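Missing here: one protein chain of the complex. Every other protein chain is in place.
Order as written gives the chain letters A and B; numbering starts at 1 within each chain.
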Amino acid sequence: MKRFALSAVSTLAVVAGTSVIAEPQAEVLHWWTSGGEAKSVAVLQEEFASNGGTWTDMPVAGGGGDAAMTALRARVLAGNAPTAVQLKGPAIQEWYEEGVLADISNVAEAEGWADVLPASIAGHMMCEGTWCAAPVNVHRIDWIWANADVLAANGIEMPTTWEEFNAAAEKLQAAGVIPLAHGGQAWQDATVFEAVALGLGGPEFYQKAFVDLDPEALTSDTMVQVFDQMRTLRGYVDENFSGRDWNLATAMVMNGEAAFQIMGDWAKGEFLAAGKKPGEDFLCASTPGDGYLYNVDSFAMFDVEGDDKRAGQELLAKLIVAPNFQEVFNLNKGSIPARTDVALDAFDICAQISAEDMGSTSAGGSLLPSYAHGMALRGAQAGAITDVVTAHFNSDMSSADAVQQLADAVANSY
Amino acid sequence: MTDLSMPQTRTQSAMGKIALRWLLYVLLGLFALYYLMPLFVMLTTSLKSLEEIRTGSLMSLPREVSLDAWKTAWSGACTGIQCEGLRPYFWNSVLIAVPAVAISTLLGALNGYVVAQWRFKGANIIFSLMLFGCFIPFQVVLLPMARLLGIMGIAGTIPGLIFVHVIYGLGFTTLFFRNYYVTIPAELTKAARVDGAGFLRIFWSIFLPLSLPIIVVTVIWQFTQIWNDFLFGVSFSQAGTQPVTVALNNIVNSTTGVKEYNVDMAAAIIAGLPTLLVYVVAGKYFIRGLTAGSVKG
Partner (left out) sequence: MSEWLENHLPKVVLAPSFIAVLIFVYGFIGWTAWVSLTRSKLLPKYEIKGFIQYERLFDSPRWDTAINNLYIFGALFIVIAMVLGLLLAILLDQKIRVEGAIRTIYLYPMALSMIVTGTAWKWILNPGLGIEAMVQGWGFPNFEFDWLVNPDYAIYTIVLAAIWQSSGFVMALFLAGLRSVDGEIIKAAQVDGIPTWRIYTAIIIPSMAPIFLSAFIVLAHLAIKSFDLVIALTGGGPGYATDMPATYMYAMAFSRGDIGQAASSAMIMMLVVFAIVVPYLYSELRAKND
């Protein structure tokens, strides 16, 4: 009861824009450590500070958050959880089930999050009807990036179907250009795989296979076709793709060594950093097919002791979803705001396409979570799928075998 | 000294001897190249501009030498929202490594002294149980250790990290000292006891003064292990206590940021400098220490 009263009072304080109860404190665990990412987080820290808060930075990079999750587990077990943690997808609900997350519903309701976030993205922020995380941005995964000059020189348009893509690739290969720049790391293989699956199978198939894990969809002929297309794509990458970092693959597209890359929109940052212009030097389009695969970064608040920390959590949650931060952060990061009411005038053409597609797919029900980036499935299941995808792509496994292994691996992952 | 280059018979011709000598140096040189190659790549990359790395060959010498990456790595690279480079974390590593090395070495010396010179029933069993501790995969201990550190109230602190490093260093330090002290004749201890010297006095005034070589070996080993540790550093630290390897990882391992390889490489070399220095300065004593008996099973 006392706790309820306290949080009610501090909500009032946050809503009023002041913090009379306690100095907001936040120790923030995140894995955005370099260049543009770090600058983006710094924006949040500055806003937090100018609202009277004290931010303690706890960055841990590596493996797309693996190292940060290791640290998080150790901290939670030690009873020393950080105030706020970069956490996304079903992992939020998993942590909630362990009973360690704080409820931030009062902020969310006061700020009207439900009205400004697309329904499927809002869904990721809710745990059993309460708000337990705050979304920062939306990365689109199913992007295809291209070198404009290379396409022009070979008379190729951005492909809108996978057949067109294959035809273009054959043409490029004949002309001595590497059709697809790719880095052979498991998560990159998975990124391409889910884009192909969405394109060939359509949103409904994707939903069944990678969100519901329906065994029929996993062993369907469509899935065999998806693996076939992966095998075809394997022929379009150069020999030295193994272990290559994604940004080196992007550089290949930039230099004209390769024509296309399939990668989330952080690749745009790499083009922009090299002074390339979207629409002129490089082109962006969604991968062939309908739908939209999103990767939403978010922060979850952990159950912590102390009014100053709780005030910090509420202030942080409020600032993260506020329009100003959503705009500034995403301009830095290459993604788009999670809330739909932010003006996009300052954003580039690729971001505008992304926002427009997010709106239309959200209405049409094809706004889908990326499995490769931990949005659709829990870690064990997503990992099991990725194991098969990467093993298939990096060997001469047949598509039929791959589909069988896929079903087995998913069944064995519970 | 097993010097076999001395002519043991007069039949070997002088020419053949010189040729062999040359062959020897060529072989040693080739191996030196193998060992130096990665360092060469790291050094040259750290001196190049990002533009040159993007466009040029990774194995070539820099066209234009620039120290900017080194400056950035030391004091400007972002390891999160703070862009102060490795500098602040360096101090944390020193605060962790120095006490941890000192404590684990001292405990190892005492343990080794007991196991080697004051054998009691079960001492060997105890020693082998401790030795087995060297082999436990550290990933196994992360979670229960986190829980215990929390109970002890030192989670996320520098004393907590020191504690962890001391515990998991004990196996090796005890092994080193035990193998060294085992070569010292038991008669020495016996004689000292007859003269009325006690356990600690014998250790302090007889064994410790003899131990310099093995102390060097143990300190080098422990310092290398603790300074380069990442897994414990990342799991048992919190904001403000992160060691330099975690900061290095933050600079090097960003997933979706733009990669600055020259800064990465410079940061890596800077983070490795203390251990490199230890090897260069103390390398000679290292071999001597090992020679002095630690390796005689």
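The rule is short, and it goes like this: contacts are C-beta pairs under 8 Å (C-beta built on N, C-alpha and C of every residue); 3 or more make two chains touch, one makes a residue touch a chain.
Quick caveat: nothing in here was measured; it's all calculated off a predicted structure.
Screening A:Asp238, A:Asp281 or A:Asp307 for touch with the missing chain picks out A:Asp238. Only one residue from A:Leu29, A:Ala91 or A:Ala146 touches the chain missing from this view: A:Ala91.
Residue A:Leu77 is the one among A:Leu44, A:Leu77 or A:Leu218 that touches the chain not shown. Panel shows chain B; residues 1-6, 8-9, 24-25, 27-28, 31-32, 34-39, 41-42, 45, 57-59, 107, 110-111, 114-115, 118, 120, 123-124, 126-145, 148, 167-168, 170-171, 174, 179, 182, 198-200, 224, 228, 230-231, 245, 248-249, 252-253, 261, 264-265, 267-268, 271-272, 275-276, 278-280, 283-284, 286-297 of it touch the chain omitted from the view. Not every partner is drawn; the one left out touches chain A at residues 63, 66-67, 69-70, 73, 76-77, 91, 94-95, 97-98, 184-186, 238-244, 378-380, 382-383, 387, 390-395, 405, 408-409, 412-413.
The working rule: only the chains that are shown with their structure count from here on.
Between the Cα centres of chain A and chain B there is a gap of 39 Å.
Of all residues in chain A, only 27, 30-39, 41-42, 45, 55-65, 67, 70-71, 73-75, 77-80, 82, 245, 247, 251, 255, 264, 266, 269-270, 273-274 touch chain B in the complex they form. By the touch criterion stated above, chain B contacts chain A in their complex at residues 54-55, 78-83, 142-143, 145-147, 149-150, 155-156, 231, 234-240, 242, 246, 249-260.
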